[in-house]
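With one protein chain held back, the other chains of the complex are shown just where they sit.
In order of appearance the chains are A, B, C, D and E, and numbering begins at 1 in each one.
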């Protein structure tokens, strides 16, 4: 603990206490929803209506507005989970454990979306639903990583041990992330190389780029909302007998 | 209650249990998908090769997935004493055991039927072979459960039964594998497959009648 | 006694145990041979196809054999309390764990090295690819044990860990599989493989240094 | 741009709208499943507490 | 229920062993309706082994077991007996009700309905609780409820008092008492002292059966 200033540590301790977090989540969620809609609606309008059709791909490229943000999220959430796993292991922070395990189903959801939308995009573009190239296959493996984390957590009855186990697994599994990300550069594949994420000079038109970035933002906010909801459930499950839950129930009744 | 009612009650209970343990239930399916996925990674993205391998890969993977799912057939019943209660039932044990096998197949075999065509499509198996693939899976996966049940029943009392189980069961699976995969192979080349299908059907009927008896006997031995 | 002595004592003991349990020890090898032989049965006698599949088949089978042998790494120690005693030793746990992994590889990985070339020959892998096959197996099978150890350590406390273990470990095996089988593939076509071998070597060194730590942490969690 | 041509998506309607549909379904599920489950859990806990108080 | 010859368990000259070690031999006894048999003996003396032999799970090394004068397989034995062992044969994932319904499906209905039985073992109101939410003592009670809802004459109980508190022990003694009064028989093992002295109680000490 000594490497962290006392004030920061106190803040974490307070936020990390379950009832405080539970109340805080309730407070934040409405604002997050507003922000989500502010990003989503212009994003969808810009992407589906305003942006011109691609000169090569026609309208099918509009799948990009969900495929790419979802694929990004699938990687981003896993990295976040690994970080939270590290925090949970080093500082024994319960809240990090809860956030980690709550992220798994959402990450799996985004991975699934990336796979399905990619497949649906691949049919008109490449003429096939699926090719066994490095990026596609490794994204499929990422789905298994997410499912493995959820399965391991479910299999261990003592939830404290389960959270430790999952933290270790999340940290170890993070080695696959660079493989997925760089697969297009390491192996020549059918899949698009980095077009958007080359930040210095994105090779995509600005009218297509802006909705894409809006959608990416919307998905991030969505993640925040969903993970808070799931974390609330997880906290309740883990601390069903705690005093603060009893108080909560009494206030409701 | 009557024997039929007991039979149905077992199926109903095991399906309910599978539903309550959803996460575990998905494992054989995931394993199947994962093993199939390993091959393209191992041979590289060579569509023609993958297409030629497809029937073999799908079938070997299905076989291994069935093999590894077998343990769950009697394990939890053995651990929590339900198996003892089953043996003490006045009803015919082979019939009750058949109930368990049917439920097991519904939970582990049937899902393979649903995803296998998808994976076959991804591997590039020609579409005209799909019905045959599906039919062979339909006929052969119950056989995998039926034959495997004997092996699990023999090893359920042992702690380190896993490997032993594979050694016992795999040789028994070989005939199924040969006929099923050759049927798919022929279908992919547009040849008739009636003979193979008929043989599989006959084998299935035989297995349905003959395997519950040794399984029941082996269970009795394991519970001692 | 010193840490080195403890490390060597663990290896010696596990080898002795493996020797006393000879029958069990042969299982992964048998499984490997059996899975490899399933393929010729499944795809029929098509020499060209078999030859093209050979690197993939050998590698996927080796991977599955390694996977299924993993359970024995900590299972018996967990059951009889030896694991607790290991955790209570004043010596560094990761080093002791590394000792166990080394012994496990000597018992389950090394035999694969001996039979794999033979099986590859049967499948028709060109002879010029043999040294590469052998080298990749030499570099990669220890990695399978090292990475797998994390998975077993996480699941050794669970009764129904088998399937879960595969789900956890297979994704982690993928990088190994990709580089190893592509090296063999290239060697079969007469291409240079230095890059792949170097990557495998680097991965092995990394795994040697990095995996014992999470394994030790996971074991502590499992013993609770 | 008419609504019809919008829905038609230049002939790619199936691919585009299936993508958006599945995405919506998954995202909604991940959002509402925990909410529903939490409501259920709270109800269960409240019942239990009431039973304990009796 | 449609028995013409009187229900009777007869054990003649039974010997059982584990591995090569003989646990007991020359064991003979008979049990008639209204009787209770209490097996005693130190740990590892073979009590559980004897009960499991009586259930037909193990074969005896020597001797025979008869039900109504017939060998077990030829008699209505399995329709007439019920066993509660160390493992309770209850599914943790199912609810109390689902577990009992399944037990009933494997057997014939007995004296009590499910509701009545739950009342009797003080589990009324827990119908829809999954079993894993029950305490160890409540689980034991549930496994005893099974005895009440199915048809049976002979109860074989291996340490039925484990994980039960004083009140639970009293409850079982009452149940055994009632069962025996209705013409049932009970064989049980226990390390506890029993307050069943008023009924026809036989005791067998296994340590002395060698």
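Keep in mind that, in the parts below, contacts are C-beta pairs under 8 Å (C-beta built on N, C-alpha and C of every residue); 3 or more make two chains touch, one makes a residue touch a chain.
What you see is a predicted model; the values in this text were computed from it and never measured.
**Q** Spell out, residue by residue, where the missing chain touches chain C.
**A** Touching the missing chain: residues 1, 5-6, 9-10, 13, 16-17, 20-21, 76, 79-91, 96, 220, 223-224.
Please note the rule applied: only the chains that are shown with their structure count from here on.
**Q** What is the touch distance from chain A to chain C, in steps?
**A** Step count on the best path from chain A to chain C: 1.
**Q** By mean C-alpha position, what chain is farthest away from chain C?
**A** Result for the farthest chain: E.
**Q** Two chains share more C-beta contact pairs than any other pair here; which two are they?
**A** B-C
**Q** Among the chains, which is located farthest from chain A on the basis of C-alpha centroids?
**A** E
**Q** Please indicate the chain closest to the centre of the assembly, with centres calculated from CA atoms only.
**A** Answer by centroid distance: B.
**Q** Provide the C-alpha centroid distance between chain C and chain E, rounded to the nearest whole angstrom.
**A** 49
**Q** Using mean CA coordinates as chain centres, what's the gap between chain D and chain E in Å?
**A** The mean C-alpha positions of chain D and chain E differ by 51 Å.
**Q** For chain B, what residues touch not just one other chain but two or more?
**A** 24, 27, 30, 34, 41, 76, 79
**Q** Once the touch criterion is applied, which pairs of chains come out as touching?
**A** A-B, A-C, A-D, B-C, B-E
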